[in-house]
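Every protein chain except one is present and positioned as in the full complex.
For clarity, chains are labelled A, B and C in written order, and residue numbers in each chain start from 1.
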Amino acid sequence: MREASGNRPVVATTFYVRYAETDQMGIVHHSAYLVWFEEGRSQYMRACGADYAEIERSGALFAVAEAHARYEAPARYGERVTVRTWVEEVRSRAITFGYAVHNADTGERLATGWTKHVCLDRDGRVTVIPEIWRSLLAQGPRTDTFGDQEIRVEP
Amino acid sequence: MREASGNRPVVATTFYVRYAETDQMGIVHHSAYLVWFEEGRSQYMRACGADYAEIERSGALFAVAEAHARYEAPARYGERVTVRTWVEEVRSRAITFGYAVHNADTGERLATGWTKHVCLDRDGRVTVIPEIWRSLLAQGPRTDTFGDQEIRVEP
Amino acid sequence: MREASGNRPVVATTFYVRYAETDQMGIVHHSAYLVWFEEGRSQYMRACGADYAEIERSGALFAVAEAHARYEAPARYGERVTVRTWVEEVRSRAITFGYAVHNADTGERLATGWTKHVCLDRDGRVTVIPEIWRSLLAQGPRTDTFGDQEIRVEP
Partner (left out) sequence: MREASGNRPVVATTFYVRYAETDQMGIVHHSAYLVWFEEGRSQYMRACGADYAEIERSGALFAVAEAHARYEAPARYGERVTVRTWVEEVRSRAITFGYAVHNADTGERLATGWTKHVCLDRDGRVTVIPEIWRSLLAQGPRTDTFGDQEIRVEP
C-alpha cells in the first residue's frame, strides 16, 4: 500500500512553512508539497550515504517520471511540518519514494504522496542505477541520528 | 480514461517556458507542471465564463484534494508549451480536471495529469458547488476564440 | 535615471497573474516580480535576435550580480500585467536591464526595477560579452511586431 510505510525505515525532516509557499487561499499551495517531498527525499538519500548531489556528479540522474499527492488538511505559514520519506520500491532502472507530511506539533496528517524516478545517463538515456548507489539505497538510512534530523523505523 | 480528452471540449493555452522553471538537470522542474496545469485550468474556467477569481470572491473555494502528473519528455527554457485542459468529471461537491502538455512547435507530448478539487465555503467546510458555476462549467468553454487563446473540441 | 526608459526601445510582454504567484496577503508575492523581470528580459532578447537560450548554448552565461525592485501597488490573481523591459547600459563585461510592471487593463504602475548581469564563461570566470550578442543587444529590438508581443519606443 502506497500511503503506509510498512516496516520500512523512514527519515523524518522537519522545517517551518515559508511565507512564499502560501497562496491567497491562506494555505500552502499544492505545488509546494512536491518541493517538500523532494527535500524529504534529499534527506533520506543523505541518511543512506547516497547524497543525490554526489549521484548527479557521478553521472546518474534520477528524473521524475510520475508524481502523486493527496491533500488531507491545509498547512499554514508559521507552522512546522514533518516530511516522512521511505523507499517504496527499488528496481534496476527505477526507484519509487513514498511520503507523508504531518503538522510537527499537532501530529495531524496533512498529505501523502509518492514519486517515481527513472535513472538516466548524461545523454538522457534510461540506464541501470549504478550498483554503488543501488546498494546504499537498498541498505537504507543509518539508524543513528543524522545531524538534527530524526531517523527511525515506524511500526 | 484519464489521459485522453474523449470528445470533451478542450482549452489550449500556450506560453514560453520561464528560466526560473528550470533546475540544474537543465530541464523544467517537475513541480512547475502543477503550476502550468493551474494556469490551463484558469484559462479553461475563464473560457466558460466562470473566472475562478470571481468564484473565490463569491465565497466558494476549489481546494486541491489530489494531483497526479506523468512526465514523458522534458521541457526546456526557450521552448513554447501548450497546456490542454478539459473537465474529467463534475460532481455536486467536486470537480476533476485533466491536462496534457505538448511542445507547441514540435507537437511532442511532454506530460499528462489530473487534479481533483473539492468545493469549500469560507469556513473551510465541504459544500456543494454553487449552481451558477456548476452550470457554466457543465456547459463548457464557448467555441468562439477567447482573446489570443485557442479553444477547440479535439477528437 | 533607472526607473524611466528615456528614449530607449522597450519590449512589452503581457500575461495573466498565476494563482501560484499569490500569497496569503491576497496579492502577488514580491519574489515573483524577479521572475516576471526575467520573462520580460527573455522577450527583449528574443526581439533583438539574441535569444538567451542560444547565448547559453554558445557558452556565455549572464549571471545576475544585483537585483532591485520597488513595489508601488499590488498585483492580483486574474489580472493581466505588462512587463516593459529596456537596456539601461551595456558594458564590455556587464549589462543592466530596467523594468516597469503595469496592470495591463487599468494602466496603473505596480512596480519598477533593474537587474545587473555579468558575463561568465563555462568555467564561471568573468569575460567580455561575445561581440555577436553585444552588437545585437546594442542594436535593440526590431521594431516590427514580434509574435503576439508588442514592441515600441516609448517617450
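The rule is simple: contacts are C-beta pairs under 8 Å (C-beta built on N, C-alpha and C of every residue); 3 or more make two chains touch, one makes a residue touch a chain.
Not measured: the values here are computed from a predicted model.
Novice: Return the single residue from A:E39, A:E72 or A:E88 that touches the missing chain.
Specialist: A:E39
Novice: Have a look at B:T13, B:S31 or B:T85 and name the one touching the chain we're not showing.
Specialist: B:S31
Novice: Footprint of the hidden chain on chain C, which residues?
Specialist: 24-25, 27, 30-32, 34-35, 38, 56, 61, 63-71, 74, 115, 124
Novice: Tell me, which residues in chain A touch the chain that this view leaves out?
Specialist: Listed in rising order, the touching residues are 15-16, 18-20, 34-35, 38-39, 42-43, 51-54, 76-78, 148.
Novice: May I ask you to list the residues on chain B that touch the chain which is not drawn?
Specialist: The list for chain B reads 19-20, 22-27, 29, 31, 76-77.
One rule holds for everything that comes next: only the chains that are shown with their structure count from here on.
Novice: At what distance in angstrom does the C-alpha mean of chain B lie from that of chain A?
Specialist: 26
Novice: Would you mind listing the residues of chain C that make contact with two or more other chains?
Specialist: 19-20, 76-77
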